[in-house]
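Excluded from the complex is one protein chain; the other protein chains are retained at their positions.
Moving on to chain A:
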């Protein structure tokens, strides 16, 4: 990739990966990269989401590989959850987008996405403590190289569960054909719940990769996915569990102001991330546990408060 952009080189050591790191400025610009099919693009995209706002030139990168798998957050989920989160920090504009050109399922992949992000000099502090009530549920049920009926079956089963809570449900079916369907068959769905205050919670599930594990019934998958979404709703918070670390990082990198965010229970990944934040930035979060006042509002929440480090994008040129 470009000089100075942090990137993971392909497998070299016995452990699995080595980190190839070339220190310097984040340059950005138009790039292309073939991701390893062992991890999905979401894994790469997560790190890019952290770095992209602080490049010298706006980033426009094409990533190729696995778009949806069972391990990492899929591109669909990041598209609907991470981008609105970035917008909250003042990273917005027309050029902020994730576009799925082709879908690729494991094991062979073959998907392609475009990620574009503008650059900012400083980030805004956020005060995101009221998640609000969920007003609608949206989602995508995708299927590649399998019967297009799969998607419809998933939607039906998911709706059967979610309809008990909310009438405003719309799940798109996305069946890709030909070149844009990647190299391996598979299907899956991701669901998002949007609140009146703009909080987006998400859940997703994907079918087992070809030749691994038993075949999954689409109805079962749809139901499970819906239940996962309900679980996520139970956890609650203003940021869904996948993006907790991104939100916390961007809060840390804000100006020297107080930022607040209400989260659901912290994931182990986030906890480890918080430790890293302390060792890198000397930032400690004020952590308060909040029990919802009323009974039917899900589990306990965590209010995270911190003062930003006053980080500013040193790469951006001024004229």
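In the analysis below, contacts are C-beta pairs under 8 Å (C-beta built on N, C-alpha and C of every residue); 3 or more make two chains touch, one makes a residue touch a chain; residues count from 1.
Everything that follows uses one rule, which is that contacts and distances are computed from a predicted model.
Per its UniProt record, the hidden chain corresponds to "BMS1 ribosome biosis factor" from the list "DNA repair protein XRCC2 homolog isoform X3", "LOB DOMAIN-CONTAINING PROTEIN 4-RELATED", "Sodium/hydrogen exchanger" or "BMS1 ribosome biosis factor".
Chain A meets the missing chain through residues 3-4, 24-25, 43, 46, 56, 71-73, 125, 127, 133-135, 161, 164-167, 196, 224, 226-228, 230-231, 233-236, 241-245, 255-258, 260, 265-272, 274-275, 278, 281-282, 284-287, 289, 294-300, 302, 305-307, 309-312, 314-319.
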